[in-house]
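What follows is a set of notes on a single structure, which appears directly below.
Apart from one protein chain that is not included, each protein chain of the complex appears where it belongs.
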Amino acid sequence: MLANFDFDVIRRSLSYLFIDGMTFTLTLTALSATGGLIFGTLIALMRLSGYRVMGWIAGLYVDFMRSLPLVLVIFWFYFLVPYIGQWLTGSSRPIKVGAFASSLITFIMFEAAYFSEIMRAGIQSISRGQPAAASALGLTYAQTMRYVVLPQAFRNMLPVLLTQTIVLFQDTSLVYVLSIPDFLGAASKVAQRDGRLVEMYLFAAVVYFTISCIASYGVRRLQSRIAIIR
Amino acid sequence: MNYTWNWHIFLEPNPTGAGTYFDMLLAGLKVTIVTSLSAWVIALIFGTIVGILRSLPSKLATWIGFIYVEFFRNMPLLVQLFLWFFVLPELLPRTAGLWLKQMPNAPFYTAAVGIGLFMSARVAVQLAAGIGSLPRGQKMAATALGLTTLQVYRYVLLPMAFRIILPPLTSEFLNTVKNSAVAITIGLIELTGAARAMQEFSFQVFEAFSAATLMYLVINIIVVIGMRLLERAVAIPGYITGK
Partner (left out) sequence: MKQLRLLGLTLAAALCAGQVQAEDLTGTLKNIKETGAITLGVRDSSIPFSYLDDSQKPVGFAIDICMGIVDAVKKELKLDKLEVKLNPVTSSTRIPLLANGTIDLECGSTTNNAERQKQISFTNTHFLTASRYVTKKASNITKIDDLKGKTVVSTAGTTNIKQLTEANAARSLGINIIPAKDHAEAFLMVETDRAVAFVMDDILLASLVAGSKDPAAYVISSDAFSKPEPYGIMLRKDDPQFKKVVDAATAKIYTSGEGAKLYDKWFMQKIPPKGLNLNTPISAELKAEFAKPSDSPDPESYKP
C-alpha cells in the first residue's frame, strides 16, 4: 500500500502549504485568540457588573453562541457580515469584507463566548476581600479591575486560556467549508487537484497533531510551574 | 439591505419531491439527532473504558489511556473525519476498502464513529477526573469488603463518578450535537447541511439559516432541561447537588 505513496506531492507543495496555508491558520489563530480574549473579558465583566440588563444581555449572547455549531456560525457570518457593516455605517450597499477579515470576525465573536466563561471563572476565583481592599484604598471600579482583579484572573486562568487557544487552532480548519486556503484548505486543494487525498490528509493530520501536542505539552509544563508558585 | 425576504419559502415544495422546504430541514434535524445519539453512545463506551484505564494504578494502563486521549484530542475533528472517510478505505485491503466505501449511508457511519471517538477522549478525561475526585477511602473500603477491581468500579466508583460528572457530560453531549455539523464536509445532510441545501435550491439564505439556528437552540434547551431533571433524580445525598 505504501508503495503507491507519492511523497513528492508533499515536497512540491511545501511552500504553498506552509507559507500560504499555515501563515493564514496561525495568523487567524493568534488574532482571534487576542480579540476573543478582549471581547470575552468585556462580556465577563458585563455579566458580573451587577447591572441586571447588561448581565442578562451578556449571558444571552454567551448561551446563544455556545448552542450553535461553528460550521453554521461560519456560514452565517460570511454571508451576513457585509450587511451588518452596511447597517452600522449607514452605507447604501453592503460593505466589502474579504475572506480573512470575515473569518477573523467570525472566530472573535464565536470564541469570545467561550473565553468569557473562562474569564468569568477566573474573576470569581479572586477572593472578595481583594476588590473590597482595593476600593478601600480609593481605587475606582476600572482601576480595581485593571490593576487588581484581571491580572490575577488572567494568570490563574492562563493554562485554560491556552488550552482553549489550542482548540481554536484546530477549529480554524473549519474555514475549509468556504474554500478559504488555510492550512487544511491548502492541503485539500493540492490533494484534490493531484488526486492525492491519502498523502495530503495524512500529512495534514501529522502537522496538526505535532503542533497541538507540543503546545499542550507546553501548557502542562506551565500548569505545573504555576501550581508550585501558588 | 438589498435582500428579498420570503418567509413563506418554508411552505413551498422542495426539489427532492418529498414535501416542503420545512420538511427538508426536519429531515436534516432528524439526521443531526440520530448522528449525535449514535456518536454519543460510542463516546460513552470508549470514554468509559479509557477513563477507567487512566484511573488504574497500573502504569501501562495509564500510559495507554494517555496516548489514546492525546491522539484524539490533538487533531481537528475535520481532519479526523477526513482520515476515516478518505484515507482509511485506501489503506485497507482492496475488498475491505470497497465494502467500507460502498456501504449505504457511508457518511452517516463515518460521522457517528469519527465524532464518537473524538468525543470519547473528552469523556475519558472527565471520567478520570470524576474518579480521581472521589475520596480514596471509598476504593479502600470496597476492596476491604472483598470486592474485585471490576466490582469496585462497577458498584462503587463508576456510579459515583458518573453522577458527579453529569454537568460536564451534559455540555459534552451538546458539543457532540454541534460537532455533528462538521460531517457536512463528508456529505452528510444533517441540519446545517439541509439549511445549506435549502439556501442553494431556494436562494433564501437567511431564512434557511435562521430556521436551523432556532432548531439548534431548541435542541439545546431540551437537553439542558432534561439533564437538570436527571441530575436532580440521581443526585448523591450529602453532596452539594444532593438533597
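Note that the chains are named A and B in the order they appear, and that numbering of residues resets to 1 at the start of each chain.
Note that contacts are C-beta pairs under 8 Å (C-beta built on N, C-alpha and C of every residue); 3 or more make two chains touch, one makes a residue touch a chain.
None of these values were measured; they are calculated from a predicted model.
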* Residue in contact with the excluded chain [from A:I10, A:V177, A:L202 or A:V219] -> A:V177
* Which residue, A:I10, A:A58, A:L72 or A:V97, contacts the hidden chain when the whole complex is considered? -> A:V97
* If you put the missing chain back, which residues of chain A would it touch? -> 16, 20, 78-83, 86, 93-99, 102, 177-181, 186, 188-189, 192-193, 195, 197
* Structure fact -> Note that chain B touches the absent chain at residues 2-3, 15-18, 86, 89-90, 98, 101-102, 104-107, 185, 187, 189, 193, 196-197, 199-201, 203, 205
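We adopt the following convention: only the chains that are shown with their structure count from here on.
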* Asked: If you average the Cα atoms of chain A and of chain B to get two centres, how far apart are those centres in Å?
  -> 22
* Spell out the residues on chain A that touch chain B in their complex, using ranges where they run on. => 1, 64, 66-72, 75-76, 79-80, 83, 86-87, 93-94, 170-171, 173-174, 176-177, 184, 197-198, 201-202, 204-205, 208-209, 212-213, 216
* Structure fact -> Contacts from chain B onto chain A in the complex sit at residues 1-3, 70-71, 73-80, 82-83, 86-87, 90-91, 174, 177-182, 184-185, 192, 195-196, 205-206, 209, 212-213, 216-217, 219-220
